[in-house]
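Shown next, in structure tokens, is the structure this report addresses.
Of the protein chains in this complex, all but one are displayed in their positions.
Letters A, B and C name the chains as they come in the text, with residue numbers starting at 1 for each one.
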């Protein structure tokens, strides 16, 4: 790859709402149609960081769906996520991106071994890089949340894993991990923006380290958890004792549908609960629900009820309702991550990029995860200053 | 004063709800009846700081009201602030504290000059210190919020101020500033926990500096503003553009009554608005109301509605409702401030203690005020480590 | 007028958001583009009532603004009130309606007497009726809320009023009342959908009765008050004692701007407060705010906090947040009122149509006003069955 080239942003789930919003937004930013609202790395604090400019990022990606990007963008206009004038302004450029999308991998439609599948995915990415003379490609997963995948002995060690992957018909990895493996084999940094397994298997993390590739994740922090990680430290620094923290999430769109499935919801709920206990310094009663409310469309609404105790046992409450567009919240972070991971790769960073915890519900890190939002931001800007 | 002695905590407004809760709580903590929930300085981070222990703090104070402390405490039991068993456990000790309370100053009931009044207040404090062989006395204002007092030329310079104070019948200072002046003249550190003027006049700050006395304030951060200073940085670090931040406060108790008066509310609202603009980096539409709802009793409820814009202009909202007991929230901070200011005084600190901004809506500081809660906490613990 | 003709709907404030939504919606209903969601009179309960069909209602009106209807409708599309496809479908028809709009009356731009102004307004309506061979014209005020107008002796009696109106330059009536007078003089039923004075003056009600014309009002019930009149009877029938009912309204759009003016807000707040006390059987603490939050655009949000007492004095709360589009809520009621008042006029009804209280915050009625929503609906359907 060529350091004078652009940065590729290869999206797993490239035809979904988050990806389509990120791509449309990138094209609109490049065209100067919109300000970079919601883009963390556009703040003055990142002014000296050598991040790729909007017109130096080229999107591509895999998806098992076939909806053209402009069609998906139209649905997002109807859903209130994209302004009509933005779509009008980037429609041609969107069609050009569509030409760089390739069919994703899914066990149900793939005949050979998972190793074959991964090889094909890798080849798609490599061709994309060569076709456009890219300096590097950041692979980023924004596909639908997967059901929890069982732990297998083969996940522990790379040789055993690859041997199992080579067996025809053997499903040793969930699709997100096949994609992560393919990314690494193509020499690309990897970011997991969903709660799916992705790179989070010992054998895959080992592979990343051995290839000197950086990676980050997991599960973009875009709503209820974002607010929780801003609020929980208020209780702890003020020595207010949280007694219960209840949450209900109403999701429309594809996310609602995927997460309605009780199995899928498992990985999302686990990811949310872990952070809360770590933030509060112990377990509290914390019932949590994710409901599919398709009528909400692209919107999601979360209600949280916090019961806490103050001086002399006084019982008090804080409630909040967050109402937002999932794709609008996630998309600029996708672009931020592409820029930051690209710069980290250029600078020779490898392994888990713990300093990116600010973006994630369930930060992948070598040490103890930090969940407090303000501390995460401080760590992020300090790290970015070294790039 | 004698460094081996106890620390005195002299409360202006000593018969009010906040003071009565703080005193009752202090006695209950000393008796081991309750855990120190809500006490910031009881956290492990302050384990190495040489703060006075609960049984080394002796409360006293001024008040223009005459309700005995145990009677006020009974009302607080009915209001849900104090548990019945706690009052039972400290009733005798409470009566002993009552013996250390003295009549406060109010222009309507005082015949001579304000300088005379201040001299009497100082003498009360000095006698208290001598009576109990105290090492030092921290004077802390928790009296009712005053109406906004006009700026006068005499406030600019100490000599001119004292000359005006000496004129019989002349009201050159609001009562809170007479109390602050008296505290300083008694050689005591001063803390303003209300939005009233208190020490915040050039002549008084000059006096504190010349006497090498530390001081802190203003306006305890115990509810809506506490949540705002935890949440606002979430929007700014995520580059989400807050478009409006509306707030309604429903207050019962004495605070509601005092603040219902449109003039009084002025100082409180100004204090709240200033911080929000500084937190968000600019003015936003931010209507704010404080309503007197006596039926709420000791409770206060705040509703905030935040309209913000994300990527590509998507409009989203966050609402929160905070419902708590004002006295339960304020009282432990009063004790925290007594401990920290006492330690700072012992260590020879003087002037504005900007590191105590964590406790205040409108921090008194020599530099630019920091309003972000997490940053305030970091500054507090770093400073405390130097005591 | 000719009973075989259409019904005219003459809107005062015809170029505003509510009117533009009502007109666009009427055209869309006529074209079968949308279902009649939000239209009370489209329910089966009104199936047997001889109401004019959508294609038998012809809109026209007065306005002091000049924005063409299609331009206003475009703004409403941007604001989320109108779907793009609906505007596309009715754009031509909208332009045709525009040709039937006439300049409204405003004291600042009118040189002669108010009687002259009224005569010109009447003539506009009469010409409209003749031009289209209308059976009757219902005049309905949806213009911006006026400041409170002082009570004058001339308002008590028609002759004195008309004499004063004849004096050049004399402002004896607010514009809404000039419009109501003009409507009556043109032989038209009148509906006041705003809190402005309109027909609510003894002299004007006398005129309506003497001319055998029906009228209705005042102040469309479209949000917070709608919910209050549904909820308050729950407390009273359950014998739960409401102790306080606090409300905050955040309004964007023109309504927010108009009501920000403290004088204007007076009439709106009075109208809201009156109903609550009547619903609860007595005064309760009920602070109420209306804030202008222009960033909300066409949306309005209301937060209500109800503190109530139950068995043995237990204190409990109900809070609600209502978030809607003012024009979307008001517009279908405008059409409902046009249909119902037209049918009442055809049937020979005259005077105050108290049975229409279901639609209003401050029902005009000959007897005691009924504010309970369910009882209002029962009265409405019972009355409609007699048409």
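In this text, a residue touches a chain if its C-beta (ideal position, glycine included) is under 8 Å from a C-beta of that chain, and two chains touch if they have at least 3 such contacts.
The shown structure was predicted, so the numbers you read here are calculated from the model rather than taken from an experiment.
Q: Of C:31, C:49, C:231 or C:277, which one is in contact with the hidden chain?
A: C:231
Q: Just to verify: which one of A:157, A:278 or A:291 makes contact with the chain not shown?
A: Residue touching the chain left out of view: A:291.
Q: Can you tell me which of A:170, A:209 or A:305 touches the chain that was removed from the display?
A: If we include the chain that is not displayed, A:305 is the one touching it.
Q: Pick out the residues on chain C that sit against the missing chain.
A: 21, 24-25, 28, 34, 36-40, 42-43, 80-83, 86, 226-227, 230-231, 233-234, 237-241, 309-314, 316-325, 328-329, 331-332, 358, 372-375, 377
Q: Can you name the residues of chain B that touch the chain not displayed here?
A: Those residues of chain B that touch the unshown chain are 80, 84, 321.
Q: On chain A, where is the contact patch with the chain that was removed from view?
A: So the residues of chain A touching the missing chain come out as 243-244, 246, 248, 250, 285, 287, 289, 291-297, 301, 303, 305, 307, 315, 317, 319, 321, 323.
Methods note: only the chains that are shown with their structure count from here on.
Q: Between chain A and chain C, two copies of one chain sequence, what rotation angle (nearest 5 degrees) aligns their Cα atoms?
A: Between chain A and chain C the superposing rotation measures out at 180 degrees.
Q: Under the over-half criterion for shared residue numbers, do copies chain B and chain C use the same patch or different patches to meet?
A: Counting which numbers both chains contribute, over half are shared, so the two copies meet through the same residues.
Q: Measuring centre to centre with CA averages, how many angstrom lie between chain A and chain B?
A: 44
Q: Could you check chain A for residues that touch two or more other chains and list them?
A: Within chain A, the residues that touch at least two other chains are 80, 321.
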